[in-house]
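Got a structure for you, questions after.
Apart from one protein chain that is not included, each protein chain of the complex appears where it belongs.
By letter and in written order, the chains are A, B and C; residue numbering begins at 1 in each of them.
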Amino acid sequence: MSEFQIVIQSFLPVYTLLFGAVILLILDWTIGKKPVHKHIMPSISIITLIVAGYMVFIRPKDPSSFPGNPPLFYFGEFYAYFSLLAITAAFVIVLSAWKDMELELSLGVFYALLLIATAGILIIAGAMNFIPLYVGFEVLSISTYAMIGFKKKSRAAAEASIKYFLLGALASGILLFGISLFYGATHSLQLTSAVNVLNVIGTTKPNAYGLFVMALLVVGVGFKIAAVPFHVWVPDVYKGSSLSVTNFLAIGSKAGGFAFVFKIFLLSLITIKSGWAPVWAVLAILTMIVGNLAALPQVSVTRILAYSSIAHVGYILIALVSYAHGATEMATIGALYHLMANIFMKGTAFTVVLIVVYQTGGDTLEHFKGLSKRDPLTTFFMTIALLSLAGIPPFAGFFGKFFLFYSAVLSGDTYLAIIAIMMSAVSVFYYARIIYVMYFQEPSEANTETKTYPRFFILLFALTIGNIALFFGALFLTPQLVEFGSKVAQELAQFII
Amino acid sequence: MTAIPIEYPLILSSALFSLGVFGVITQKNAVRILIAIELIINAANINFVTFASYNPNADISGWVFALFIIAVAAGEAAIGLAIFINVFRNFGEINVKHLFTLREV
Amino acid sequence: MESEIIYYALGVVTSPFIGSLILTIFAFIHYAKTHGHEETEENNHEEHEEHGLKYTPLENFVSTIGILSIFASWVFMLLLAIKFFTTEHHGAFLTTSYDFFGFPVTQNIQVGLLVDALSVYMGLIVTTLALLIHMYAREYMHGDKGYPRFFATFNFFTGIMLSLVFSSSFFELFIFWELVGLSSYLLIGFWIFKPSAAHAAKKAFLYNKVGDVALLSGFLILYKLTGTLNFMELPDKIHNLTPLQTALISVLIFGGVIGKSAQFPLYTWLADAMEGPTPVSAILHSSTMVKAGVYMVARVFFLYWQAHEGEYNFAGDNWALAVVAWVAAITALLAGLQALVENEIKRILAYSTVSQISYMVLALGAGSKTAAMYHLLSHATFKALLFLTAGAVIHVVHTNNIWEMGNLRKKIPKTFTAMLIGAIGLSGFPGISGFWSKDAVLATVYYSDVPGNKILFTLGVVTAFITALYTTRFIIVVFFREPTPENIERVEHAHDGGFFLTIPPLIMAALVILESLTFIPTPIFKFEEWLMEWLEPGVHAHEVALTLPILSAIVVLLGIGTGIYLYYYNYNILASLNQNKVIIPIREFIAQRYYIDKVLYWIANVPAMIVSRLLQDIDIKIIDRTIIDTWIVKGSLGLAKISDVFDQGIIDGIVNGVWMIALTLGRAFRKLQTGIVSNYASIFAAALVIFLGYVNFLIFIK
Partner (left out) sequence: MGWFLEANFILIGIITILMAFGTLSTKKVMRAAAFLLLTLVGVALTYLFLGFEFLMGIQITVYAGGILILFLFSVLLTGHEEFKMDLEFAKENIVQILISILLFFTLTALMLSIYGNYQLTGNELVLQAQTKGLTQDFSVALFSHFNYVLPILGVLLFSAMLGSVKLVLREEEL
């Protein structure tokens, strides 16, 4: 294969997504005003996503064959996994936006933005140099800014978009400053260059470079993944943006953010892990505690889920710490698995909130009262999602937490596992509260709407099946999972010299 | 040809960065906040150019990145200003200290 | 071959769970449909025969699923048993076990199925009885609003018990052991609207927990010392332990048995557990929960045997088995006496269960697994039968008190026949199943080298006499004695229940007879020897002198005769005995359960009392006189009261306090959410400054 062919083949998923976006735009200009467009646009997005997913599988076999010295991209297992995560997440968003965005004009633009954002995650997952990494990160961010503000008539969405934009731009600026310091320390923007330069043991300066870089990068990425104390935007933005976009923030954008975090911390700054591990440990503890405790007094289910999503970030951050302390395989498995489980759990939960908002016009616990009587199936799916979020078997959330906590135990950070377990116990309170309200309370007079939405049903069904299948997958295919985890871990570790 | 000591551009970038952060956290008008963010980005850019110029490895990817950053900043400014206009249409102002309808009660 | 056995075992274990899963989902939907008000006092189940026996479609569906899943399990069990016993696997362990989630660190904790003679034997008993009791419950629970919930829990319970039986490691066994406790809690407290039921469930749970603490510490020490919990590996590993360690572990594990299998002094919960529905009592007492303790000791019998090696010496270390045997013998006697003075039919049976389980534990203490499992089989069958028939009796006469019944043999002939057969079995009537197994136990004790084996034997014989006496007592009072005038009407309307209320007991009665026939030792086939060959290969039974069975038979007949004489022919003697000044306090002492509950409460509450006293002392200096007075008044109201105060004031206080702290913190975190971007950005900047400070600290100061 020629160099050009390899490049084309490697970029095929990204090209597919962009091609889909362009098609959507052309359609938007031509048939954008006809009522049928609200079905055509999501359908095309779905086809594009499926093709892109297929393209991920047929990428070149040898990931190191990408041209350039050193290559700017590396399309290995890590890339493949996060691409599939992003595509699955986008898939969920398309299906939930199908109804949510129905009444908007120029829908093609929305789906195009979604596809471009997905492409951004793919670029992050594949990049081995700070330039494409940062540009991919900005592709994701800019598309997300536009998506949040997409419902122009909605004041809440406008406010959410300006908040997310201003904080995002600030975080991005700080991140950029951090990258510039990285460049100053290593004289190169290649991610792996730090591994060599900062690997000088016994001299304080390389470590000092790394620590300084770390301080700025933590702030930059902390915003994207919503780690405490950079989580403050989460409740407002999740509440303000329309729920399908919220869903994207919770599952898609988060996967991209974590790909970014892993790229930087597990690949690039791994040699100064003794510097950043305590920082992430503190942030993980704070994130778990604040996320879970702040969710307790909430009445809006969206906000409860927003805080729960913060808490789950805390659980995943455990993986960073335990990776640094030696439990590389288990931490990798835990993080990757939990991100996938997150898609199924959060995807279901936010979709159900969307349905309830459509049925009753609100998302507080009041509106969830007696949901089981109005819409038993939806309630059932929501219950499974919540149980899964709480980490109760036989749902994927159990193994997500199990692997993460177990990795903490393996690496000797038992205190993290203990705090995490305690906080998980706290989390059961607010999940159980929703379940209780749905099953055991009478619906209020006003909320008697029983309309159901078949499209959502298919989505919820698929997500729930995925959730349970993921659990049993972990149960029965543990050796394969371990194998995959060690493969990814090795892929990350192969650059350390 | 003697050159400028590296400390000078570094102090400049540090000052611009701090001023930018100061602007972001004190200003009320969203446009001014965006301007402050531009200051931060410029600070980073100065760093890149400085480190590229004082580079023993003759690596010029810092310059390339500086160019990319200008383009990214343009994109960010464009989307940001569009968002401001959208907010202005909805709220009649872009004073961020007045935009707290999403606050929890 | 082996894989076949494992698949059968998997089928046995999973079928009830599958049924339970379906039923749980169904129960949830049903629960939601009935608007969450599942049941109230008015909807009690006992009103149903007025409407005749019309099952609602819901009940049909639920009970069919429930029974079918157990039936599937039973069929698998039969196949497994046939396969196992027809192939020569003397003492061989067939297991499948895989590493715990595949991670190497915990490789010694395994999850798997252990199929050996013991588990197959026990599984056969459990599935057979569970199947019959499920069928019985189909009719018994008819009309109850919690029908789906009942079957879901019941199936779950059966599945848990089967999983316990097939556990391959101590770790797994402990998990299911705890789950048995949990699901029994759900079953005993099934009628949650009854405070007594809720209390009984709580009591059962707590008493079990006390034992479980001992069990947990026991097997953790075992794990620490041997590094494995796998039943297959343990027998080889324990040789490295010192006798003292083995004895300590054995006794701690026996602590768990004391809780679960209702041994002295933690046996009183079992009688209170009668608040659950009758099928629950039947399954708890016949083959599952309370037998789990016996089963566990049999499972880790090598441990006790290890402790038993060598001479008995109370000053030394080898006293584990002696503790077991003595506790058992005392329990047998105490519970037997208790059964003699009880008036409620189910409680009589409950104490009788305690007494009979003690026989099994006694056999274990005397060093024979075979005798214990032998008695377990015969007892399981007739006790299930007795409970089912007792349930039917209660069902038709609407009372629990035997003195409010009478002369029922003509009204409910089928039930009577079945119950009589069960009672004969229980009493140990010569030639019937209970006789042979009890005889095996007594012989074991007689020939064992446990310290004081002759005294133990005497206690066993006395208990046999008492058993015969109280069995005769309740049979005569319920079925033969003329009812008192005020109860005549109640008895008049009694009639046999429907198909499912009568057939399962009759099948069980047939099983009792079948067992009796099997147990008769003939030169060709001796059941005990056959069982011993499977369970304890290489061990040989003592030659039992003929005097022992004859003595036993005489004692039993004497007991029955005394019973008939006292309660049927010459009731006056009993009446005058009851008036006797000496008898009354004894009777009262027994009826008050030897004040065990009171003592236990007292023991549990002494620390609480001390703490509350301390708090009181502190209060005196701070709070004014009136409050102190109330405290003292409260204190003088009794220890239980103080414990209540302690419970509510301190425990609830701590719980509420933690909750309040969490909530307050949550609210405080919410305060961060000002909604203003600048403030959020300030938080970012502050965090950045802190990080930079941290880096400064690391670089310049450290």
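Here is the rule we use: contacts are C-beta pairs under 8 Å (C-beta built on N, C-alpha and C of every residue); 3 or more make two chains touch, one makes a residue touch a chain.
Nothing here was measured: the structure is a model prediction, and the numbers come from that model.
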* Contact list for the unshown chain, restricted to visible chains -> A, B, C
* **Given C:349, C:363, C:555 or C:695, the one touching the chain that is not displayed** => C:695
* Please pick, from A:12, A:56, A:208 or A:408, the residue that touches the omitted chain in the full complex. => A:208
* **Touching residues (missing chain, whole complex) on chain C** => 678, 682, 685-686, 688-689, 692-693, 695-696, 699-700
* Touch list for chain A against the chain that is not drawn -> 7, 11, 18, 25, 32-33, 68, 72-73, 105-106, 109, 112-113, 116-117, 119-120, 123, 129, 131-132, 135-136, 138-139, 142-143, 145-147, 149-150, 152, 181, 184-185, 205, 208-209, 212
* Touch residues of chain B, complete complex, unshown partner -> 1-23, 25-32, 34-36, 38-39, 42, 45-46, 49-58, 60-61, 63-64, 66-68, 70-79, 81-86, 88, 93-95
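We adopt the following convention: only the chains that are shown with their structure count from here on.
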* To do: Count the C-beta pairs in contact for A-B and for A-C, then report the pair with the higher count.
  => A-B
* Structure fact -> Rounded to the nearest Å, the gap separating the Cα centres of chain A and chain B is 26
* chain A and chain C, separation of their C-alpha mean positions in angstrom -> 48
* To do: Among the residues of chain C, pick out those that touch two or more other chains and give their numbers.
  => 670, 673, 675, 677, 681, 688
* Spell out, as numbers or ranges, the residues of chain B touching 2 or more other chains. => 21, 24, 33, 96, 99, 101-104
* **Partner chain B, residues of chain A touching it in the complex** => 129-131, 134-135, 138, 142, 145-146, 149, 152-156, 158-163, 165-166, 169-170, 172-174, 176-177, 179-181, 183-184, 187-189, 235-237, 239-240, 298, 303
* Asked: For the complex, which residues does chain B have touching chain A?
  -> 13, 17, 20-21, 24, 30, 33-34, 37, 40-41, 43-45, 47-48, 50-52, 55-57, 59, 61-62, 64-65, 68-69, 72, 75-76, 79-80, 82-84, 86-87, 89-91, 94, 96, 99, 101-104
* Residues of chain B touching chain C in their complex? -> 21, 24-28, 33, 96-97, 99-104
